[in-house]
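First, the structure itself, so that you have it in front of you.
Missing here is one protein chain; the remaining ones are kept as they sit in the complex.
Letters A and B mark the chains in the order given here, with residues in each chain numbered from 1 onward.
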Amino acid sequence: MFAYTIKRILLMIPTLLGVAILVFFMLRVMPGDDVVDLMLRAEGANVPQHVIDAERARLGLDQPIVIQFFSWFGGILQGDLGLSMWTGRPVAYEIGQRLELSLQVALMATILAVLIALPLGTLSAIFKNTWIDHAIRIFSIAGLAVPSFWLGMIIILLLLTNFGWIPPLNFVSFFEDPWHNLSQLIWPALAVGYRYSAVATRMTRSSILEVMQEDYIRTARAKGVFERLVVARHGMRNALLPVVTVIGLEFAFLIGGLVVTEQVFALNGIGRLFVQAVTRGDYTMIQALVLLVAVTFILVNFLIDMLYAVLDPRIRYS
Amino acid sequence: MSTGSPTLAPAIDYKLPKRRNAVLQFISVQPLGSLGLLVIIIMALAAAFADVVAPHDPLTVNYIAILQPPSWEHPFGTDNFGRDIFSRVIYGARTALAIGFLSSLAGCTIGALIGVVSAYFGGWVDTFIQRIMDVLLSFPIIVLALAVVAVLGKNMVLGIDVNLIIAIGLPMIPKVARVVRSSALAIREMPYIDAARTCGYSDTRIVMRHIVPNVVAPYLIMLTAFVAQAILLEASLSFLGLGVTEPTASWGLMLSGSAADFYLEAPWMIIFPGVAISLAVFAFNLFGDSLRDWLDPKITT
Partner (left out) sequence: MRRTTFAITTALAFWLAAPDAATAQEPKRGGILNFAVSAEPPNYDCHANTSFAFVHPVRPSYNTLLRFVPDNYPEIEGDLAESWDISDDGLTYTFQLRQGVKFHDGSDFTSRDVKASYDRIRDPADGVRSIRQAAYADIESIETPDDHTVVVKLSAPNAAMLSQFASPWDCIYSAAKLDEDPRWPEQNVMGTGPFTFVEHSAGSHWIGERFEDYWDEGKPYLDGFRATFIRGAPMVNALAAGEVLVEFRGQSPADRDRLVSQLGDKAVVQESPWTCVLIVALNTEKPPFDDARVRRALSLAIDRYTGAEALSRIALVREVGGLLRPGYELAASQEEMESWPGFSRDIEASREEARRLLAEAGQENLSFTFTNRNVPMPYTPVGVFLIDQWRQIGVTAEHEQLETRLYQSKLRGDELEAGLDFHCDYMDEPNLQLIKYISSDKSSINYSGYDNPRVDELYEAQARELDMEARKGYIREIEKIAMEDAYNIPTIWWHRIIVHHDTLKNWHITPSHYLNQDLSEVWLDQ
C-alpha cells in the first residue's frame, strides 16, 4: 500500500508541472492587449506610450518569457502566488475573499445532488424499464440538458415577477447570519445542483444495475429474499463507490460550472473572478486560479484512487 | 459538464449488433431513444431547410416592431432589433448543429486516434500520452475552452469559427482517448492480434483492420453524447460573449448581451432559445443513452 501511495504521488508531479507550463505559456502567446493596455487605456484614454512601457517594465512583462516563467514558478514552489497584475494586491488575498462563497455554493449543490440522486437512481434501477424508470430518466436527462445559467435566469425571473424580490446582493457568512446567507445562495445552488444531481442519478442507476448482475445478488435473489431488501443490503454498498467517484470529480469541476452561474446571480465568487481575470488579462490571477482548480481535481482523483486501493487490493498490485 | 468519470472508463466490450432491421428493433426496445432521434431529425431538417421553414429573415432589422410579444405574425415574439425570434431559433439550429457536430466529430476522432495509438504501442508512448491527457483533464471544460478562445481569437471559414470548434472539441479529446484506450487495450490482448503481428502485418494495418473496427461502438456513443455537450458549451461561451457573435443567429447568443438587459421586460426573448438548447441537448442525450444501452450487451436484457 505504501509503495502504491508513493507511486501515485509521484505520478501527480508531471501532471502539475504540465498544467503550470501549459497555462503560463498559453497566456503569454495570447494576442490582443495585455493588462497594462486594458488598465491604462480603458475608455479610450489618450495615454502616451512611455507610460505604458514603464508600467509593463514594472510588472516584468518586458523580461524574456522563460525568465518570467522561472520567477513565477519559483514563487509558486515557495507558496507565493504573486501579486494580481490588475489590482496589485496579493493573488492569495483576492482568491481568499471569494473562496468561501464558491465553496459554499459547491457544497450546497453537492448536498442537493446527493439528496436527489440516491433515492431517484435506486428507484430507477429497481423499476428498470417501467414508467417510474422512464420518468426519472427523463427528469435526469433534462437536468443535463438545461443550461444552468438559463435555469438561473428563469429562477430570477420567477422570483422577481411573482414576489418582487431578488436574492440579497452582499455575501454574509453562514455563521454570521444563516438566513441571509441561505436566501442568497440557495438559488444558484439549485441551478447548479440540478445538473449535478442528474449526473449522479444516472451513475447511481447504472452502477446499481451493474451490481444487480453480480453473482452474489443473483444468489441472494434465488434464495427468495425480497428483491428490494437485496438491493438495499448488498447492492448499495458496492454500487456507491462509482457514485462517490462521480460526485467527487464533479465537485472538483464545479468551480468551472460556477463560471457562468455566478454571472447570472451576480455572485462575487471564484468563477466571476476567473472571467474578470480573463477579460482583464490578469495573467497571475488566471495562472493561480487554473492551478487551484487543477490541484483540487488532481487531489480528488488521488483520494479516489486511494479509496479504491483500500477497498480493492488487486489495484495495488497491478 | 463531464459525462461520466474519466478515470474509471470501464472496458466494456461494445459490439455493433449485426441484426436485420436494426432500426425497427431499436424503436421497439428504446422508445425514449427513438423520441430523441425523432427530435434530432426534425431539428436537422429545420436547419437544412431554414430558408424555407423560417417565416422571416433572421437578420432583418425592423425598428418598428421591437420587443413584440408572441403573436400569429411572430410566434415567438421579436427581439430588441425587431428580428423574428422564431426564425432566429430555426436558424440557430443550424449554428448549434454545425458547431456541435463538427466539434464533436473533431474532438472524438482525434481523441479516438490518440487512444488507439496509445493502447497499441504501450510503453513510454502510452505513458507520455497519458500524462498529457492528465494535464488536459485537470482543466475544467469551460476554463479550457475560455482559454483557447482567448488565445486563438476568431478565424472564420465559410461562416464558421474554426477556433471555436477547436475550443469546444479540445476538452473532449482526453476523455475520448481514455475510454477508447481501455477498449483498445482489451482488444490488444486478444490472441488474433498476436497472430496478425506474427504474420508480419504492419502496425497501420493491424490498427486499422483489427483495432479500429472494435472501438467504433464506444466512439459512436461518445460522438452522440458530446454533440450534446458541445451545444451546451457553445451556448455558455456565446452567453459569456466569447462564442458566436452578432448578428449570427445562435441560441446561446440570444440569451446573452442584450437579452440579459431585456429579459424581464420581454421574457420570450430568453424562454424560446433556452427551450431550444434544452430540447436539442435533451434529444442527443436521450438518443446517446439509448444507443449505449442498445450496444452494450451486458445491460441489454
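As a working rule, a residue touches a chain if its C-beta (ideal position, glycine included) is under 8 Å from a C-beta of that chain, and two chains touch if they have at least 3 such contacts.
Note that the structure is predicted; figures quoted are calculated from it, not measured.
For the chain left out of this view, which of B:55, B:213 or B:247 touches it?
That would be B:247, which touches the missing chain.
Given that one chain is not shown, which residue among A:81, A:258, A:273 or A:293 touches it?
Considering all chains, including the one not shown, the answer is A:273.
Any idea which of A:12, A:26 or A:47 touches the chain not displayed?
A:47
Using the touch rule from the top, list residues of chain B that touch the missing partner.
So the residues of chain B touching the unseen chain are 61, 63, 66-68, 80-81, 150, 153-154, 241-242, 245-247, 256-258, 260-265.
Touching the absent chain: which residues on chain A qualify?
On the chain A side, contact with the omitted chain comes from 30-34, 37-49, 51, 54-55, 58, 86-89, 93-94, 97-98, 153, 156, 160, 164-166, 168-171, 263-266, 268, 272-273, 276, 279-281.
The working rule: only the chains that are shown with their structure count from here on.
Considering the complex alone, what residue numbers of chain A touch chain B?
14-15, 18-19, 22-23, 26-27, 29-32, 129, 134, 137-138, 141-142, 144-147, 149-150, 153-154, 157, 160-161, 199, 202-203, 206, 209-210, 213, 242, 245-246, 249-250, 253, 255-257, 259-260, 263, 274-275, 278, 286, 290, 293-294, 297-298, 301, 304-305
Which positions of chain B touch chain A when the two form their complex?
1-8, 32, 131-132, 134-135, 137-143, 146-147, 150-151, 153, 228, 232, 235-236, 239-240, 252, 255, 260, 263-264, 267, 270-271, 274, 277-282, 285-286, 289, 298-299, 301
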